[in-house]
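Data first, discussion second: the structure below is written as structure tokens.
Rest of the complex left out; these chains stay put.
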Amino acid sequence: MLPIPFLLLLLSSILSPSSAADFCVADLSLPTSPAGFSCKKESTVTISDFVFSGLGVAGNTNNKFKAAVTPAFSPQLPGLNGLGISAARLDIAIGGVVPLHLHPAASEVLVVIQGSIIAGFISSSNSVYYKTLHKGDAIVFPQGLLHFQVQSGGLPAVAFGSFSSPNPGLQIVSLALFANSLPSPLVEKVTFLDDAEVKKLKKVFGGTD
Amino acid sequence: MLPIPFLLLLLSSILSPSSAADFCVADLSLPTSPAGFSCKKESTVTISDFVFSGLGVAGNTNNKFKAAVTPAFSPQLPGLNGLGISAARLDIAIGGVVPLHLHPAASEVLVVIQGSIIAGFISSSNSVYYKTLHKGDAIVFPQGLLHFQVQSGGLPAVAFGSFSSPNPGLQIVSLALFANSLPSPLVEKVTFLDDAEVKKLKKVFGGTD
Amino acid sequence: MLPIPFLLLLLSSILSPSSAADFCVADLSLPTSPAGFSCKKESTVTISDFVFSGLGVAGNTNNKFKAAVTPAFSPQLPGLNGLGISAARLDIAIGGVVPLHLHPAASEVLVVIQGSIIAGFISSSNSVYYKTLHKGDAIVFPQGLLHFQVQSGGLPAVAFGSFSSPNPGLQIVSLALFANSLPSPLVEKVTFLDDAEVKKLKKVFGGTD
């Protein structure tokens, strides 16, 4: 009979010739593809590639939105690469908001851990779906649709979001319009906002006229 | 030797037991699934299920946007169902615009057929990509990102768009915000727009305060 | 100019002829397909289809495992249907365990909310990846691989899991082997366990010899 070590060597070499079947831990130094980041060699993968400790600390809400998103996406948690899932911590201080935004390539489930949040989304047919959520409530935001979260009540809100992509991205409408070099006349043309409003918000968010 | 008809009967019955492998023409009367509409029986499918004649006529641009989108999505062209592709005709009168919008589940390629269009999109990192397109130019709008088209120059614009989904949907930001019952205070909170602007645009687009 | 209501009617009828592009809320009374449950008519969809309030309450850990999984999968949260994401709450009492298990069609991210958990998985090449997680730590379990969670320390553990499928399923090895009618000789043959052990565990988990 074959000695055990050789048997195992044989089995593992024959039956798992590549980590591709199991996982593909992101190597951020290699080229990316439409499927995500390239994979680290399996021999260099450790449990640390699958664990992220950044979600236990409140994000810094000292900003315009009084809100912070702490992502556990593949750049932070490389073991997620290629697996179609990721997570994030959401902190919203009293009076804070995660403004109207979307995730271009992901659906989201948000679970409220502390406080209350008015959360909702709008459909392609302009129907509105929103509700005030309390601790333990979960809400679905379907892929690519505009949605928002507003802190409610007397407590700062904490929630955990999950996404159907290891790197879902986030596009905030106010920043897309007012935090870059898109010319004001073009912004006004495509939004029907008046010139004063656009210029005011470009000042707020750092855009150029 | 088997007689030909029996041979063919045999082959087609053995080798193509279902239309599922080839196509799934939408039967709008049956339930839908996450994969699209249910399939018509192959025996009832004709060439008409794969042809749509509505793209030869200009859409009615007599509306707020001076623009019209004529879709050839699976409801109009049932042969598209399940095939990951669809098309639409875009007409923009002089001074018209397709306002800031997104397709929740599709990327788009737009080809200009007549006139000129200023077209662009904004990325998750708020970078702006836009250009004035002329006849024969094609532009890509990546999945789920906010984008726009503005007529330019002295001619009405005509373009054909293609989408990586048989039923891509379309969400126009101005309608999502101002053409429904989303309360004005909530709109203001999630957009940083001021109350007067929101109420003005709700009047324009038919939303309720 | 067209009156607003007609314009909106026009736009919504032309541009969103089906909920398929946006979401597909599960109608549990209709047939299922490989893509999930059939869709409710969009006209009957409400915010309630996208919200689930069951994750705020601890699951009943008064069982063999001293653990409970409270799922928010598409049957509990029908708005998830077709969206490639779901969530669950995990409660593990002191001394409790979620035994060796897998999700046949989903990867998982687990975030610890309270207490400590020894969590890990084994790869196809029999490498072991495990660690003691504390509040705020997140871990990835790649799709289809055997993994486990064991309560650690002096506090009951609470965690939230997310899955890359709206209905990921869960297969617990001990129940697959010992909680059904799989004959003991067959169990022994495919596991190398001895007869006494198999019969003992079949008694524990309710299987028949």
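All chains are identified by letter, namely A, B and C, in their written order; residue positions are counted from 1 within each chain.
The rule is simple: a contact is a pair of C-beta atoms (placed from the backbone, for glycine too) under 8 Å apart; a residue touches a chain by one contact, two chains touch by 3 or more.
It should be emphasised that the depicted structure is a prediction, and the values quoted were computed from it without experimental measurement.
Visitor: For this file, in which 3 copies are placed, how many copies does the full complex count?
Guide: My count for the entire complex in this file is 6 copies.
Assume only the chains that are shown with their structure count from here on.
Visitor: Considering only which chains touch which, label the overall pattern as line, ring, star, complete or other.
Guide: Looks like everything touches everything, fully connected.
Visitor: As a test of understanding: of all chains, whose mean C-alpha position lies farthest from that of subunit A?
Guide: When every chain centre is compared against subunit A, the largest gap points to B.
Visitor: Centre of all protein Cα atoms: which chain's centre is nearest to it?
Guide: That would be chain A.
Visitor: Distance between subunit A and subunit B based on Cα centroids, please, to the nearest Å.
Guide: 26
Visitor: Where the CA atoms of subunit A average out and where those of subunit C average out, how many Å apart are those spots?
Guide: Averaging C-alpha atoms per chain gives centres 21 Å apart.
Visitor: Show the residues in subunit B shared as contacts by 2 or more other chains, in ascending order.
Guide: 103-105, 169-170, 172, 175, 179, 204
Visitor: Across the complex, what residues on subunit A touch subunit C?
Guide: Residues in contact with subunit C: 8, 12, 15-16, 19, 21-23, 42, 45-47, 50-57, 72, 77, 79-80, 83-87, 106-109, 111, 113, 120-121, 123-127, 129-131, 133-143, 145, 160, 162-164.
Visitor: So in the complex, which bits of subunit C are touching subunit B?
Guide: 1-2, 4-5, 7-8, 10-11, 14-22, 24, 27, 30-31, 33-39, 81-83
Visitor: Could you list, by residue number, the parts of subunit B that touch subunit C in their complex?
Guide: 31-37, 62-64, 69-71, 73-76, 103-106, 165, 167-170, 172, 175, 179, 204-206
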